[in-house]
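With one protein chain withheld, the remaining protein chains of the complex are depicted in position.
Entry: subunit A
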């Protein structure tokens, strides 16, 4: 297996593990903080490892690339804000 294929597999395993952590934390342990943090890590890994490493995100125009990074960060922040509101109300 070549280096790139190995790296893709490792990224996949990492994403699955983080997904499992988020699910177990939210559903079984009731730790929404961990669940939401895990989801944010998934998004970051997805962008950083899969897109940058394998999908040649560097070919995107700089403005669009920045926009997508900001978008991911903004949605992640929105999810955290949602969780915060939900936790406060709960």
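Things to note:
Rule of thumb we're sticking to: a contact is a pair of C-beta atoms (placed from the backbone, for glycine too) under 8 Å apart; a residue touches a chain by one contact, two chains touch by 3 or more; residues count from 1.
By our rule, contacts and distances are computed from a predicted model.
Only one chain is not pictured, and the protein name UniProt records for it, out of "Cytochrome c oxidase subunit III", "Phosphate transport system permease protein PstA", "Na+/H+ antiporter subunit C" or "ABC transporter ATP-binding protein", is "Cytochrome c oxidase subunit III". Think of the hidden chain as still there; on subunit A it touches residues 2, 4-5, 8-9, 11-12, 15-16, 19-20, 22-23, 26-27, 30, 32, 35-36, 39, 42-43, 46-47, 50-51, 53-56, 58-61, 64-65, 67-68, 71-72, 74-75, 78-79, 81-83, 85-86, 89-90.
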